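A protein chain is absent from this complex, but the other protein chains hold their places.
And now, subunit A:
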């Protein structure tokens, strides 16, 4: 079976050491560990990797991955838009695949590798998709942009890995990074400023560059 290839991301070290509740010691539990706390059953201990750094958190069972990233780890690049999986502002990469972090509980990510916008590039060394968004004006207010960029990076990988889409003419053939394909695949990221055409240009630019 065909599974999307592993992302070759430029995982930059990130300064997340400010959050008091974060322990950077690599206390990586086994993926099958029972991490609900015995003395406080509505809370849990969870460990995963964020932008290349192992983190361990003590959380309310209801905490979503989005809230863990923003409120506990102070990684506020990932945005809360609708909080119901409809707008895509909360898009992050988990083990290289894009998901809505608002519709996923943090404790369900034990052992996972999470990449947020902060892990794609830094102001000094941007990810090619970040530079392309700048060059092509792929935003106006910028609120949806981190989600758009995470999604855009994953979309090009999905096309490379041969994942078909609703607009793929022949689903048994490998899809191409055409404008139509990009528009369809980005439909889970809403931009209320309407920067869509420039986002498509940015992505087309990156897709056309030699790997």
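Here is the rule we use: a residue touches a chain if its C-beta (ideal position, glycine included) is under 8 Å from a C-beta of that chain, and two chains touch if they have at least 3 such contacts; residues count from 1.
Everything below uses one rule, namely that contacts and distances are computed from a predicted model.
As stated in its UniProt record, the chain not included in the shown complex is "Xanthine dehydrogenase family protein subunit M", which appears among "NADH-quinone oxidoreductase subunit F", "ABC transporter permease", "Xanthine dehydrogenase family protein subunit M" or "Extracellular solute-binding protein".
The chain not shown here is touched by just one of A:104, A:130, A:145 or A:198, and that residue is A:104. One chain of the complex is left out; on subunit A, the residues touching it are 1-4, 31-32, 34, 36, 41-42, 44, 60-62, 64, 83-85, 88, 91, 97-100, 103-105, 107-108, 151, 154-155, 158, 161-166, 168, 171-172, 183-185, 187-189.
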